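Every protein chain but one is kept in place in this view of the complex.
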Amino acid sequence: MKDDIILRVVAKLVMPFMLLFAVYVQFHGDFGPGGGFQAGVIAATAIVFYAIVFGLAAGKRLAPEWLVEAMLAAGVLLYAGVGLAGLALGGAYLDYFVLDRDPVAGQHRGIFWVEAGVALTVSGVMLKLFYMFAGRGRGE
Amino acid sequence: MSHYGYWVAIFLMSAGMYILIARGNLLKKLVGLSILQSSVYLVYIVPGKLLGGTAPIVSAQYSVYSNPLPHVLILTAIVVGVATLALGLALVVRIREAYGTIEEDEILERD
Partner (left out) sequence: METLIIHVLLTGLAVVVVALTLTRNLFSVVVLSGIYSFLMATVLVALDAVDVAMTEAAVGAGVSTVLLLGALHLVASREAKPLARPFLPLAVALATGGVLAYGSMGLPDFSDPQAPIHVHVAPRYLNEGPKETGVPNVVTAVLASYRGYDTLGETVVVFTAGAGVIALLRRRKKKGK
């Protein structure tokens, strides 16, 4: 597919905007529809789109296997870590009120980190699933 | 006519169940399973809708909102559904490599 000039040009133009849209959805999820899940899936879809047009090797150069596997696990650890931080600062597990001096700011901080963890795991898993299915038949 | 949403959800559920038990092709069975799961989303979200309301994002201009609680539950359900689909597809790929076919009756013969 990388011989087709229309697909090549459009993929190179559109893919950065898809990634930017994913970041926008992640951070704007407090004020409009969005949040961690949607942002993670859109980010993974951007890399999948690039890999479909330019080949799996080019996609793996953009998002290497070790990075994707690290993202998978880091998201869950981040989420659980926010809970442990609540424990360490004197509240219950996953208590956001104690994360800052002002309870509402503590909630905001907790929600931010938790959504970041969710986005990391979801994008890592979707990308890893694509790599596993697409890389199977070629013996690589 | 006010129960039309429930009836369509039940129809989708029955259709998904029919595909799951009547067709022998493993890939089609998985698609039927995902249709069965998505019919449940309708069962949850249709009762939460209020005509004349808006999406549950609080703002000063609106006073009637649709119920946010089903949305939260179904968000989780959608992601769990795709996780199930991915694992099912990985199993189908391995079955094909082991038995050479994904038709249920041929697999049972060969086993």
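For clarity, chains are labelled A and B in written order, and residue numbers in each chain start from 1.
We take it that contacts are C-beta pairs under 8 Å (C-beta built on N, C-alpha and C of every residue); 3 or more make two chains touch, one makes a residue touch a chain.
Quick caveat, the model's predicted, so the values are computed rather than measured.
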Touch residues of chain B, complete complex, unshown partner: 1-8, 10-19, 21-25, 27-28, 31, 34-35, 38, 41-42, 45-51, 53-59, 65-72, 74-76, 78-87, 89-94, 96, 101-103, 105
Missing-chain contacts on chain A, rising order, are 25, 29-38, 41-42, 44-45, 48, 72-73, 75-76, 79-80, 83, 94, 96, 103-105, 107-108, 110-111, 114-115, 117-118, 121-122, 124-126, 128-130, 132-134, 136-139
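Going forward, only the chains that are shown with their structure count from here on.
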Distance between the CA centroids of chain A and chain B (whole Å) is 24
So, in the complex, the side of chain B touching chain A is made of residues 55, 57, 75, 79, 83, 86, 89-90, 93
Flag every residue of chain A that touches chain B in the complex, lowest number first. 31-33, 37, 122, 125, 129, 132-133, 136
